[in-house]
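Note that this complex is displayed minus one protein chain, with the remaining chains in position.
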């Protein structure tokens, strides 16, 4: 695992955290709010987990494999929900989550 | 500042964090969801800040005065919004936030 | 899973977070600092993970099983290291971590 690979995974987590929070805030302003209950909850939850994962990697946590595994699950669940909605912020969130899940899956394998 | 006073402030922050998150989750299930947009956003935000304050106090942060000041502002804003809504979880959230604001206000004065 | 069982697990996480942070701060003041490098790092890391787990449970995260599994691993690693040191704060930290690991292990099984 090179420092560059770790940095790419951190960046993917931060991108996903940002996209999730943007989608969370944007969804709360939408007209079809009632359709977005799960999307709101999952994107906010996923943002927390992605942010936690990024921080854990920068502080050289001993539990990066487990935290990245958790991040894969959160990102996949969030992406699956966000993909159901046509809003641009939902689609952007799903895309960032998919990329983050991929980066974290690789990280979890390499450091395990 | 005795250890007991610090512990009381930590407990007030954790109570408020819990009540805010309960209200957040409960609000997302309500029928009158559109009325609760600000309430959802503020209770989730306040939960984060209360949790951060509690953690900062347990780790003996040098910035407890500033963090408690921040917590006072978040709790007062959240309480003011939650008090507008008749739901039990909103009222319980407002009450926990008011208590937390009072505890953090005292803490910020004492440690400053 | 009753609300009372969840609350017991949250409380165990918060107790552990507190004991870990107390041990972290206390270890940084000890004379035999060089012996405590791993202890400092692990207790601080474990505090973060316990705090994250407690917050995740209060916000009804969909990923409680995974987060509690992570918390079990962090608590066991921290307890194993802290038990090596004679300081009271290290012993208290190890004990709180063991209790938290037990509570989180049960939680992870029940919610999975």
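Chains: A, B and C, in written order; residue numbering restarts at 1 for each.
Keep this in mind: a residue touches a chain if its C-beta (ideal position, glycine included) is under 8 Å from a C-beta of that chain, and two chains touch if they have at least 3 such contacts.
Given the structure is predicted, the values throughout are model-derived calculations rather than measurements.
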Given B:12, B:25 or B:74, the one touching the chain that is not displayed: B:74
Interface residues of chain A (partner: the chain not displayed): 10, 14, 17-18, 21-22, 24-25, 44, 47, 51, 54-55, 58-60
Interface with the undisplayed chain - residues on chain B: 41-42, 45, 48-49, 52, 55-56, 59, 61-63, 66-67, 69-70, 73-74, 77
Interface with the unshown chain - residue positions in chain C: 25, 28-29, 33-34, 37, 40-41, 44
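Please note the rule applied: only the chains that are shown with their structure count from here on.
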Averaged-CA centre spacing for the pair chain C and chain A, given as whole angstrom: 24
In chain B, residues with contacts to at least two other chains: 25, 44
